Every structure is written in C-alpha cells, then in structure tokens.
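Every protein chain except one is present and positioned as in the full complex.
Labels A, B and C are assigned to the chains in the order they are written; within every chain, residues are numbered from 1.
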C-alpha cells in the first residue's frame, strides 16, 4: 500500500460513514447507546482534517496521523479500537511490512488485544480477524466481508455495551462489525 | 340562625362543593393554580368531621368549630378567608347577633379585611359584600347571588393569584366568588 | 401522569418523613405537624440563643424550604399541600419550635394565601408573647407591580434571602436588624423564569398548561402561572439576552459597574448540563455588560415539581457583608458546600 491509496481509502470511507451515519447509530441504538454513527463521522472528519493539515511523508506517518485523529476525536469504544488498528499498521509500515494482508493482521491483533474480545463475542473482532485470514488467502472480497458482518447477527454479545443486553442482543448486527465491513470494502476499492 | 340550620347548611355545602370540585379547580386553572376545588373539598370534609366529632353546644361554638377546620385544613388563600368569615360569625353569635344579615355583614367585613381586597378586585369579596347588603335589604336570593358571581367575569383581577395575569384575567369567573355563591345559596336552602 | 408515588394525596407526609429519615443530622419533624425544625446539637442543646428564622409555603418546590433548614440557614420550615400555602396552626407550631427567646422572623413568599396564613400564625404567636416579624419576598419581575395589586410573586430569589438572613441570624443579629437586612436584600433581588413544559400536580394528573413542541412560556410562575408571552424556542444565548434585558431594566442605571450574585435555578426536570450552558451565556453577557459577578449558584433550588425550564435571578450586592453571609457555612440538605471564597 502507498500514501495515495491510504488517502483515497480514507476519502472513500469518510463518504461511506457519512452516508451511513444514521444507519450505524440506529444499529447502535438497538443494542448499544446509539452513537456509533456520530462517533465514526466525527472521527473521519478529524482524519480528513489531519491528513489535509499535515501531509504525511510516508505510509507509517499516514497511519500514525490517522490513528491520532481517531484516538483523540472518536472516544467511546470505537476510538481506541480503530485508533489501535491504525497505530499497529503504522508500526508495521515503519518496519517495512506494507502489504495488505500483513497490515490487516497486525491491525486485527491490535484490536483484539485492546478490547480483550475473541471471535464470536459479537464485536468488530468478528470481522477483523477472519478478514485478515481471508486477505492472506487472497479471498478478501465484498461477498466474504458481508458474510462476516452478517454472521454477527445471531450471536449473543459477550463484550462491549451490547453484552449488557444478554439474550436480547441476539438478532441484531453489531454496529462496529458493520463499520469495519465498510472500512474493508473501501480499502478494496482504494487499492483495486 | 340556630345550630341545626348551620349543620344542615354545612351538609348541603359539602355536597355542593364535592359535586363541583372539578369545576372549581378548572376555574382556578384558568386564572390561578388549579387547586380551589380540591382545597374546598378537603376543607369541607374536615368541617363535617369536626362537627361530627365535637357536637357544638351553641351557635358560636358551631361557627368556631367550622372556622378551625377551615383554617387548619384548607390552606392557600381560601382557608384563611373562609376561616375568618366563620370566626367573625362565631364572635358575633357569641355576643348575640345571630340574625343572618348581621352574620353575613361581619363575615364579609372579616374577609375583606383579611385579604385587603375591595369590591371590584375580582375576588370572593365581590360576592360577600354586596350579598350582605342584599340580605339587609331582604333581597338575598339565588338570582341576585348569580348576578354577583357573574359580575366577576369581565373584571381584571387586582388581588390574589389571578392578579399576576393582568389583562389575561379578564373574561373568567373568579373561583372564590363562585364557591362563595354556592355557600350563600346553600345557606338560603338550609334556612328556608 | 407517571410519578414515583404511593397515594398522591399522601405525597407531602411521605416526603417529609423521607427527608427526616434520610437527614436526621439536619432536621426532625415537629410532633403532630408536617413542619421540620433543626436537629443539630447546637440547636438542640441551646448553645447560644439566636433569632429563629422560619419559612414555608406550598410543597412541590423542593429543596425549598425544608432542604434549607439547618445551622446557618433556616431554623424551621412548614410545607403546605402541593402548591398550597400551609395553614396557620402548622406555621404557629414551627414558630414555637424555632423560638429561642429572641423572636422569630418569618420569610413569606408573596402570594395571598401565604401572606394571610402567615399573618394568622403571627396572631396566634402573639398570644404567647413570642416576638414575630415577617418579610415578604416578591422577586418575580415578570409580573407588573403596583400599589393597587397583589404585587409580584415570590420565586427563586427566596433561597438567596433565606441564605443571607439565615447566616445573619446565626451571626447573632437581632430581629429588627434581620427585618431591615431581609427587606434590603429583597429590594435588590429580581427573577424571571421560562418553562418548556408545565408541571403536573399529582392530584390533578395532567400538566397545568400545554405548550407546542417548539414553544416556550416566558415569565412563568412556579405554580404553572402563565407568563408574559409564549413564543418559539430560541437558543440559550438568545434566551439569556431576553431575560437579562428584562431583569437588567429593573436596576436603575443598568448593570454596568455593579456587583451581582447570579442564580440559575432549574425547575425540576431540566438537566444540570443545560443549566450550565445557560449560565455560561449569562455570565459571558454580564461580563460584556461590565457587570461584576461575585457569587454564582447553578442548580435545582426552587423547583416546580416536574416543570422543564429555569429561572434567572440577579441580586445586586449592595453591601460586602452580604457576600460573607452567602459564603458562611450552612448545614442543610439543599444549599450545598459553602466554602465559596474566591
């Protein structure tokens, strides 16, 4: 991946988040506190501003720049999680691991570690982890991403705010999984 | 007037107030705080209890008994006003002035003094004072009472809670005038 | 109507009983009444007799008045039924409980009912040779004042009067001095309120009036009394401007160069966060107007059941001593911490 692709990725993702802001917040209203769309939109506006203000010289700095915007502007659970994902990608890029499968794997591991969630807990980890594996197998595509996102629906949440609902969390998509799906799809578009 | 008549009067008035509780509170909602019906109903229940518990030996004690119930149970503006009316009648009865015109006059004077209101201020004084005069002239009847009550409608309130409305108090009956009208009509019935 | 109650007609006794059970370090109930009196050691053991300060009025304005009973503020308080003045017998009992041989000052809000009931209580107390004086709070400048009318209502500014006079009584001022102080403070206290949603009296069961989904009632009273106009909602800064304009006009020569206490008072259902947003606008605008705010309180002090809205009070601080009285300790449920030195 290169800096131009990252910028394109972020532009596409910001548009996607903006378009789906109410949808994401509605998903979060059903099993959370209804702010996920607003959180992500606020964060992506900050990401765009950050990349604008401080043109990144290389891939590592691009990811770092994005991570700082997300960490300092999103708040909630999504902020540290997405922020950690990009921080880990920055570290990997710095040591030369710029291929997408590797970047996604370090990001996925970072998210899982930060949140303490495992696959099956009905969080964004349910998309991050298997998607990284798909990428390594050359199988990362829209259909597979959708499958991972949809698979969160029948689960009972064990981490995050939705876990307070117990049984009642079953039958709803996880909002963070949905926004992660969008992130991965726009990555595919930006790097196609 | 005698003790039996007073008791009959209070029984009739309690029934009348109970029947018109919501109406009185509605009048008070329009230009006051909406509690006049509840206040009077609570007070008349106390009056009935008080007369029951402590059978009055003479007219003065009957009025005193009623006054104490009203003063200690009605609260708001109506409590001290009606309480004062009956207290003044008790004093008059004690010194032998048991005829109705005289009783009404001392009551009316007491109410006016307690509240500092004059005829025309759109309060119960607008009924008490002229009704006492009507009684002296042998003219106290339902039609005249209704006239006095209705006459409060076009006035602008200068005393009591309705006065805070200024111009906006115009066009509404004064709740205390209405409950005073009922008191006087049931007096006529009880002493007919 | 959704309320956490048992029998609505039993609200007041149950509330009083909850207050004394929760905070026995401040108050206890006066036997056979709904009134409460100080319960701290200094008072119970009669350490140093002071003038008693007693207030009261209809219920539904909590923490006023019972929440302000305690050393340094009120000596006793008398709740009536919801929005209904207490009766003279109850007030009289509170006067007797509060009297320490130095007389008692009654702080009365200017409503016909309150004035008359407190007057009758004064008559009763005079028979026992208790010296009783009263002052009448009438801070609501939404209402026109005139010699021929009832005058203005007593609203949120009452808490400032109770704090200053209560602290002065604790400091040992005599009855005549307290009357003088109270009247001087009242003359400088101006309040105006707005409602976004009217209060529901439990025994009535529906709001006192209905406002449209974007309407606001300006100049509302604390018993759902209608105000001076009903208009579309405006942002907080515009609201601050409207209310400051109305209030400021009541200080001769405007607010510039004068010292003020500011009270932003929530009516019961207004979140504290919104009250601080409004306070922010008020304080900024007063600064721009070169007024000097030396004391501020923001919160629910004089409520109106579940009314949504708030009131703004300005008290012109004519005497440096008044600030000391505001800052003096007060051991009560509702006034809060008192170490307000700046």
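Keep in mind that, in the parts below, a residue touches a chain if its C-beta (ideal position, glycine included) is under 8 Å from a C-beta of that chain, and two chains touch if they have at least 3 such contacts.
Worth saying up front: this structure is predicted, and the values here are computed from it rather than measured.
Although it is left out of the displayed model, the omitted chain contacts the following shown chains in the full complex: A, C. Of the listed positions A:44, A:60 or A:77, the one in contact with the omitted chain in the full complex is A:77.
Summarising the interface, chain C meets the missing chain with residues 2-7, 11, 14-19, 21-25, 59-60, 62-63, 67, 70, 196-197, 213-214, 216, 233, 235-237, 239, 262, 264, 268-281, 283-284, 296-300, 303, 305-306, 308, 310, 329-342.
Mapped onto chain A, the interface with the missing chain covers residues 25, 29, 32-35, 38-39, 42, 71-81, 83, 114-115, 158-161, 163-166, 168.
Here, only the chains that are shown with their structure count from here on.
Because contacts link the chains in a way that matches no line, ring, star or complete pattern, their graph is best described as other. The distance from the centre of chain B to the centre of chain C, with each centre set as the mean of the Cα atoms, comes to 31 Å.
Annotation: 53 Å between the Cα-based centres of chain A and chain C. Distance between chain A and chain B, defined via averaged C-alpha coordinates, is recorded as 75 Å.
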